[in-house]
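A protein chain is absent from this complex, but the other protein chains hold their places.
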Amino acid sequence: MGELRLMKGNEAIAEAAIRAGCDGYFGYPITPQSEVLEYLMAEKPYETTGMVVLQAESEVAAINMLYGGAGTGKMVMTSSSSPGISLMQEGISYMAGTQLPALLVNIVRGGPGLGTIQPSQADYFQSVKGGGHGDYHIIVYAPASVQEMADFVKLGFDAAFKYRTPVMILSDGAIGQMMEKVYLDDPIPRRGDEEVITQCPWASTGRPMTREHNILTSLDLDPAGQERLNLRLQEKYREIEEKEVKFEMLDCEDAEYLLVAFGLSARICQKAMQLARDKGIKVGLFRPITLFPFPKKEIRKIGEKVKGMLVVEMNAGQMIEDVQLSVGCNIPIEHYGRFGGIIPTPDEVVRVLEEKIIGG
Amino acid sequence: MEEKFAHPELRTPENLVYKRTDLLVDCPLSYCPGCGHGVAHRMLMEVLEEKEIASKTIGISPVGCSVLAYDFLNIDMLGAAHGRAPALATAIKRLWPSRYVFTYQGDGDLAAIGTAETIHACNRGENFTIIFINNGIYGMTGGQMAPTTLPGMRSSTSPYGRDTDIMGYPLKITELIAQLPGTYYVTRQSVHTPAAVRKTKKALRKAFDCQDLGKGISFVEIVSNCNSGWKMTPVQSNKWMEENMFPYYPIGDIKVDGELIEKLK
Partner (left out) sequence: MTEEIIIAGFGGQGVLSMGKILAYSGVIQNQEVSWMPSYGPEMRGGTANVTVIVSDERISSPILNKYDTAIILNQQSLDKFENAVKPGGLLIYDPNGITRHPERKDINIYSIAAADEAGRMGLSKVFNMMVLGGFLKLKPIVKMENIHKGLEKSLPARHHKLIPDNEKAVTIGQDLIQPVHVL
């Protein structure tokens, strides 16, 4: 059945969380994502589904509330924007090390530092390469529409619990603030406590005397034990790379040139692609939807067919490193980026494509 | 072990006067001989056993000497990041209102790096128990100055004694949080004599009983010794604690049933 609504990306995330049966949201206000917490506080899901919604005293507290909630097997999430996500990195590392499922949303704004409140994609490295200390990855989804903001909430929770790992939705201020049509799924009831205990035998839910006590920690003072944990984590990341890759290809069948972009940049490139095709340039678009795992094989394959690639990002060149690593250096791969909250226009993309790739 | 016991014939059920609770894991503790942590652990587990709530309790250990508390306390536990235990406990209690939740934290964890989490959890009136072990020093990392280190007291980072002009004053965080409307029961105890141990156990029992009422934070500070960090024998350290710590951190209830004790008003 579902329901059709016109919503902001941030509101869609909040509504999708309620409908996914989320048990708890813990967050701290920061532009441009405060609508998530505002929407939840206005909707009062604690009176309907029983979902806990709490404004924490800081992002540091919020991420540790998540850590606590996730450690008890509950379906918990937070959202923030770049400076707040930086503050959360310690907690994310702990959750990766302790192997806890949780959903994080980063509505990226321009940086570094306090930066700007306008949209950016400069947190790519932070999100896909670890971000906090230690050898770990989190699964990162990059929505390009309000519909995907909603859809990736359920998808994210499912992956988080399947792999016992934090999952991030990496979006930006523009998608967070813009309104589009959204088909919302029918609500799924929250799991009862007994269901949580059965589903998550690893969780610290109170020890029945029929089992050993559960301990959730990322500490192992024995380096051999810590190495074993690291090997288990790496094994998990390889499995995720094998099974969870998502991407989209548009007009790639006859493409001589390829635009590569994620999130909002991919939407802009879609328009640029139309403009370029109007000029007779055969260009396609490759959009990674999961940034970790990165669609390495798929982009390598298409790299064998095209004459050149332009990677468009709202940063100084981050995802391009993964594109280059995947494709190799047989064809020109160039970058076009705008920073600090400036969004590239479709015209600019076409111009750069002509100058750097076709003319170059 | 049996053969080491002088009079095995005396070990009969009718002669049993004391038994270690099964809620303590049967293993050596990682604490220094003479440290108060072990006694505090035992009192805590005895309270859970007597209240018959072990299977419904979730504990949170800190970073500090008691980082490994989860290895000794035979209940479900989580190890928090340094200072963040009250944030974990906040979420857990709200997501599992049927559970008893406690944090077990040292002075550096609770009153330095975790001050914000401590104060805000208390101020929100969360319904869990905070157990605060205050020995005025960072034990695990090798005796550095803590927020609760006394004026003039030596530590590895105040080797000439805490100079309050430079290093500020010891933080009476317990008195501070007692002022907040979100705290319901606040007390300061110790575990250095049998009488003190009995009082501490009563305080812990009351703290967990408070969770049944749902009226806010129950907070039990235990002023304890750190003979290693203080570079004393255990006996010396307990004497030093009585003479120096207790005047600054006076033992007794601070807030009961949501009401501050008269002298603090």
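In this document, chain identifiers A and B correspond to the written order of the chains, with residue numbering beginning at 1 in each.
Basically, contacts are C-beta pairs under 8 Å (C-beta built on N, C-alpha and C of every residue); 3 or more make two chains touch, one makes a residue touch a chain.
If you're wondering where the values come from, they're calculated on a predicted model, not measured in any experiment.
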Legend entry - Shown chains touched by the chain that is not drawn here: A
Legend entry - Residue of A:75, A:117, A:153 or A:168 in touch with the missing chain, whole complex considered: A:117
Legend entry - Among A:268, A:302 or A:333, residue touching the chain not depicted: A:268
Inset, instruction - Determine and list the chain A residues touching the chain excluded from the picture. - result: 4, 6, 31-32, 117-118, 173-174, 177-181, 264, 267-268, 270-274, 343, 345-347
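Here is the rule we go by: only the chains that are shown with their structure count from here on.
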Legend entry - Of all residues in chain A, those that touch chain B in their complex: 23-24, 26, 52, 54, 56-58, 60-62, 64-69, 71-72, 74, 76, 90-91, 94, 98, 193, 204-209, 213-219
Inset, instruction - Enumerate the contact residues on chain B facing chain A in the complex. - result: 54-58, 60-61, 67-68, 70-71, 73-81, 84, 87-92, 94-96, 98-99, 116-117, 120
